[in-house]
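Here the complex is missing one protein chain, while the rest keep their positions.
Up next, chain A:
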Amino acid sequence: MAAATIASERRAGATEINGQGLDAWRDQALAFEAEVSRAVVGQPHVVRLLAIALFARGHVLLEGDVGVGKTTILRAVARALGGPFERIEGTVDLMPTDMLYTAFVDDDGKPRVEPGPVLHHGENLAVFFFNEINRARPQVHSLLLRLMAERSVTAFGKEWSFPHLQVFADRNRVEKEETFELPAAARDRFLMEIAVDTPTDPKVRRELIFDPRFHDVDRLIGSLKEGVLDHRGLGDAGRAIQNTVKASQTLETYVLGLWDAIRQPVSAGIEIAGVDMNRLLQGGASPRGVGALVRSARVRAWLEGRDMVLPEDVRAVFGPVMAHRIFLDPIYEMRRDRIVPDLCRQVFERVPAP
């Protein structure tokens, strides 16, 4: 029995994607991380999470203060990933059609409508980068929702599908004026919500401020090697990873235990100071969310060079994958930044592994 399992693993491990095995893909992924880290210093965990999101084929929302480098990170990722890249800035008057169509008057004075940002590169679009997503209206969010969930849109009377598309969005958490909070359904569509904080390491801070390399973002991004990863192979590689990396029965029990604990924190014995645990949660931690958790954990295990998922993998991706899918009672929403990390930490302190 054991021998048969190992044999099937060997076959899966040797899966050829675009002419290379998963090990070669891992080397590429690590090279990709190294390349992005040249432009993004002091944020290794953010780069690792973005790499996980790429191979888990999930969309990512970056959140953080103004000027911490959210846009730079995403531009660096898009550059190192290669493939067609398009970006749009969220504004309060942006309409869904603005994403699909560009209307202008041509040289002959005739009005013309051409494919907009989303359709500009055709169905080969690799990265769609939505800047300041919370400045856009809910109509735009709903179009984006379809683009993210189904990787398709309808325009010019036909269906466009984007098999390689990955949506990156960012949002600053300082401003609340003239912004539209993302609906729960849209947030659930993001595989991860990654918090980008100011680096704390004094050496990195000094480098960021004084090294002229970081003053010109365009040149910084331009200096990165382009297309370190083949974006067209990511889908197949992601599938191969999911098939190859094992999640044992013990791990399944563990993840279910985590899920139960996050949905019913009281029965797991979780207590947070100043919070009535019975009314804390309004919902969330959806099956889609837990599925995304396992998917991300598998990719993380693979990036760490393992063929089995460990609780450590689940823990490493739990916050980014699950925190934004937990919906709190409105009276606790204001203290979300403190409560949700505490809740996640305690879940891992309570649920036994193995």
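Descriptive notes on the structure:
Definition applied: contacts are C-beta pairs under 8 Å (C-beta built on N, C-alpha and C of every residue); 3 or more make two chains touch, one makes a residue touch a chain; residues count from 1.
Keep in mind that, in the parts below, contacts and distances are computed from a predicted model.
The unshown chain of the complex is recorded in UniProt as "MxaA protein", chosen from "MxaA protein", "RNA polymerase subunit sigma-24", "ABC transporter, permease protein" or "Imidazole glycerol phosphate synthase subunit HisF".
Among the residues A:Val153, A:Val275, A:Leu310 or A:Leu343, only A:Leu310 touches the chain that is left out of the figure.
Remark: the omitted chain is touched by one listed residue; of A:Leu251, A:Val275, A:Val294 or A:Val317 this is A:Leu251. Checked against the hidden chain, the listed residues A:Pro163, A:Gly269 or A:Pro354 yield one contact partner: A:Pro354. For chain A, the residues in touch with the chain missing from this view are 2, 5, 246-248, 250-251, 307-312, 315, 348-354.
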